[in-house]
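After this line comes chain A, so read on.
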Amino acid sequence: MTDHLLSLMTFFPILGMVALLFLPKENGNLIKGFTLVVTIIVFFISLPLAFNDVFKTSAGMHYTEFVPWISVGEFFTMNYSVGVDGISLWLILLTTFIMPIAILSTWHAVDKNVKGFMALALLLETAMLGAFISLDLFLFYIFWELMLIPMYFMIGIWGGKNRIYAAVKFFIFTAVGSLLMLVAVIYVYYYAIQSGIDMSGFSITQFYQVAIPAEIQTWLFLAFAFSFAIKVPMFPVHTWLPDAHTEAPTAGSVILAAILLKMGTYGFLRFAMPLFPDATHQFIPFLALLSVIGIIYGALVAMMQDDIKKLVAYSSVSHLGFVMLGVFALNLQGLSGGMIQMINHGITTGALFLIVGFLYERRHTREIAQFGGLAKRMPIFATIFLIMTFSSIGLPGTNGFVGEFLILMGAFESQLRWFAVFATTGVILAAVYMLWMYQRVMFGELKNPANEKLKDLSGREIALMAPLLLFVFWIGLYPNPFFEKMTPALEQLLQQVNGTEIVAMVEPAQIQLPELK
Partner candidate 1 sequence: MELIFFYLVALVAVTSGFLVITCQNPVNSAISLVMTFFCLAVFYVMLHAPFMAAVQILVYAGAIMVLILFVIMLLNLGAESKRRYAHNVVGGAAAGVVVLLIGSFIVLRGQVTGLVGDITPQVIEQVGHTELIGQTLFTRYLLPFEITSILLLVAIVGAIVLAKKEV
Partner candidate 2 sequence: MHSYDYLWLIPLFPLLGALINGLLGKKIKNETVIGAIGTLAIASSFVISVIYFFRLLGDSQKVHEQVIASWISVGTLQVDWGFLFDPLSALMLLVVTGVGSLIHLYSIGYMHGEEGYYRYFSYLNLFCFSMLMLVLGNNALVMFIGWEGVGLCSYLLIGYYFHKKSAGDAAKKAFVVNRVGDFGFLLGLFLLFWTLGSAHGVWTVNFVEIQANAHLLGAGGAIVTAITLLFFLGATGKSAQIPLYTWLPDAMEGPTPVSALIHAATMVTAGVYMIARMNGLFAMAPDTMMVIAIVGAATAIFAASIGLAQNDIKRVLAYSTVSQLGFMFLAVGVGAFTAGVFHLMTHAFFKACLFLGSGSVIHAMHHALHHAHVHDDPQDMRNMGGLRKHMPITHITFLVATLAIAGVPLFSGFFSKDEILHWAIGSTHGHWGLWLVALFTAGLTAFYMFRLVFMTFYGQERMVEKAKKHLHESPAVITIPLIVLAVLSVFGGYVGVPELMWGAHRLEHFLDPVFGATMATYGIGMLPHSAAFEWGMVAAAVIVATSGILLAVFMYHMRPDLPGKVVASFQGAYRTIHNKWYVDEIYDALFVNPTKRLGTFLWKGFDVKGIDGIVNGLGKLVQLFSGALRITQSGLVHNYALTMVLGMVVIVAFYVFR
Partner candidate 3 sequence: MLTVHHYLVLGAILFTLGTIGVLTRRNAIVIFMCIELMLNSVNLTFIALSRHLGNLDGQIFVFFVMAVAAAEAAIGLALMITFFRNKESVNVEDFNLLKS
């Protein structure tokens, strides 16, 4: 069982999807319920990972599986090679954790073509989990691209009125980046082969061994980084995000914000940085600058939004800027902060999108000006919204603080000191835009008669938010269980990126560079 835990977890949703196709199309609740059960089962399958203490001590990959997949003689091989370490562990759990919540959120939100939506959601889950567990770059790429299609349809079919533009923009932005990455992936592979490494597939652990000259790293890193930066999204390639988020249905936004964006940051951690350490160091000032610009820029733009969802979307840009800053700090605090902030963003922003969804379901508008004074009618909602707002702001005691604090502290301790100083202003701006929004929506007189009859949260909706609330405070008050399992992996990553110990397997002189034509 544990031998194939990861595969079971990853492909169970696909099985569910196939089974789903045989359910009657008309019975929406049955389909939703079935999907919910599938995702919950996946969550329980993934749960043993969370309780495995091996991650506290060992940085390596666990639960590994290896099946030869494509092999074309001496041309190339690709393997189904998967595993999990302290970095991917949490993202996997985040995925399996968020999915049932996202599905549950669709209960009243999705009513047309339910079957299609659920099938896509399950396909998406497989793709996301697959990307997180892949240890073969080619496999990763497959899953990475596979994520695009379900999301594209989710936005395009179940989205708002500007959905087509948003869906196409989402698809093209993301695909453009990943196509360039593909070139780099192939290049790295042949580089490794030509430098005499007997590659078994596109194994990343073997790629780590390749000593690539700095000037080549530069280009490869750029290709990878571009792809991941779009996904993160970093300034200035973020503009797909507000549109995608605004138009996507609630569940789509939740998945997009909570998990899909993490693909980008995860890509940096897993691929771009350890594969090309020299280039990483070379580009850190630049990327950190973009992160900081993203933080401030996202916040300033978020401040002026009049659509709640767009505001939350821009706040994502800001928060992901924090994550990237922490990652680029390249020390344990920054990285841990970045990691925990990824989880935080998943929980908090996911929750905020759910909250927006609640409002939208009730009022069919997301325009801030349409609201005001809702706190009076919806006290429970107001409380939860408030907690999530402050979690987003990074109030100590909530999860947001732990992440931001560590990121800023990590950045401050690294060469990015001045970046950290400017990034800290994001702390102020976050309060400005979140509180202003909260005030305009929840406070004030209840003037709009359409808001008079708003109902407070239902049991289902509270059940949806409860686990998220739990994690807001858990991570805020006692984050050590999370840290202790990611630390060994992060330390190893640091060694790879900063390391003095990278052993060049081959003398650089021996390597025949393919000539650029």
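In this text, a residue touches a chain if its C-beta (ideal position, glycine included) is under 8 Å from a C-beta of that chain, and two chains touch if they have at least 3 such contacts; residues count from 1.
Behind the choice of candidates: all candidates are chains of the complex that A comes from, given by their letters.
Everything numeric in this text was worked out from a predicted model, so none of it was measured.
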Complex member touching chain A, one of 1, 2 or 3: 2
Touching residues on chain A, where the partner in the complex is candidate 2: 169, 173, 236-237, 239, 242, 297, 300-305, 331-333, 336-337, 373, 375-376, 379, 390, 395-397, 401-402, 405-406, 408-409, 412-413, 420-421, 424-425, 427-428, 431-432, 435-436, 439, 442-446, 477-480, 483-484, 487
